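The complex is shown incomplete by one protein chain, all other protein chains being positioned as in the whole.
For chain A:
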Amino acid sequence: MSEASMQTSALPDDVLISVRNLKKYFPVHAGWLRREVGQVKAIDDVSLDIRKGETLGLVGESGSGKSTVARLMLRAYSLTDGQILFRQSDGSTIDLSQLSDREMRAVRREMQMIFQDPYSSLNPRMTLLELVGEPMIIHGAGSQGEIRDRVAELLQVVGLRPEFINRYPHAFSGGQRQRIGIARALALNPSFIAADEAVSALDVSVAAQNINLLQDLQEKFGLTYLFITHDLGMVEHISDRVGVMYLGRLMEVAPTEQLFAKPLHPYTEALMAAVPQPDPRGNRIRKRVPLKGEIANAANPPAGCAFHPRCPYAQAKCSAEVPALRTVEGGRQVRCHFAEELSLVGAVA
């Protein structure tokens, strides 16, 4: 391991993973020679701490960069700039941004991902034994017999029958396939799991079962989750803290209860107002002013605050100056010039 990656830059004791000033720019090519003509700032200056054993929810519209943050944390993408500090199981802290791909492979044991689409994320030609056992084979964790026993145990842990071990994914429903993905993620005893829209493709009753499973597993194995979703009801239900993203930037981070009771960023307020509630009488009373327009093009973001063209409270300053993510009273973080002056409405029960 290189010298740089050994530095233990101050990572607070209760933090498992911390990204600092994370940036990811994708090049834009155009013309006959495919020359680089610009950059898409997919992630622009995102800083975030995830504490041990907590669930951090990440919400935002499609194109806001929430999945990219997760993929950067696991180094599925190389980052343009920034630090990713991760506390390993032996207690040492490393900066993942400094690791080579080879060094990264060893760390990935402790970091896993669950994907949205249970139909395309599992190889249809592999049995459950091969699917769930694959990470163990790659990391050389045990003999064939040991792997078989461990897979059977994992299937039981996620609520599938161990007898299914030789079946193929097509024999399972969407909810069950998602459980196979969860078993696969658990195979190497990770401490951190990024769940990218893990229940979004499932039916209501199945989503509820799988959410409960994820919560049980968290308690049982002391897991830390990054939970990415566009479903605000789900994020409120499962998260301890929530980050709100817009156009590659973090707009607000707050403990779940505080965020939903009183958002500090106009975008958070607009997101909450947009969710139709399973409450017809309430919907009739609640005046809902839908947000105008659409998320801007990340290749050509608006000047100043990225949200200002759609913001009902925007003032002259908003189109001129980029607001910084700053800490306000109560330790909450917000990226808005006027957070203290606005009085925004949360989700009313």
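Everything below uses one rule, namely that a contact is a pair of C-beta atoms (placed from the backbone, for glycine too) under 8 Å apart; a residue touches a chain by one contact, two chains touch by 3 or more; residues count from 1.
Convention: contacts and distances are computed from a predicted model.
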Chain not displayed: protein name in its UniProt record ("Ion-translocating oxidoreductase complex subunit G", "ABC transporter ATP-binding protein", "von Willebrand factor type A domain-containing protein" or "Cytochrome bc1 complex cytochrome c subunit"): "ABC transporter ATP-binding protein"
For the full complex, which residue in A:76, A:126, A:141 or A:208 touches the chain that was left out? A:208
Sole contact to the chain not displayed, among A:79, A:272 or A:344: A:272
Interface with the undisplayed chain - residues on chain A: 61-62, 173-176, 203-209, 211-212, 215, 230, 232-234, 236-237, 256-257, 260-261, 270-281, 283, 288, 290-291, 294-295, 346-349
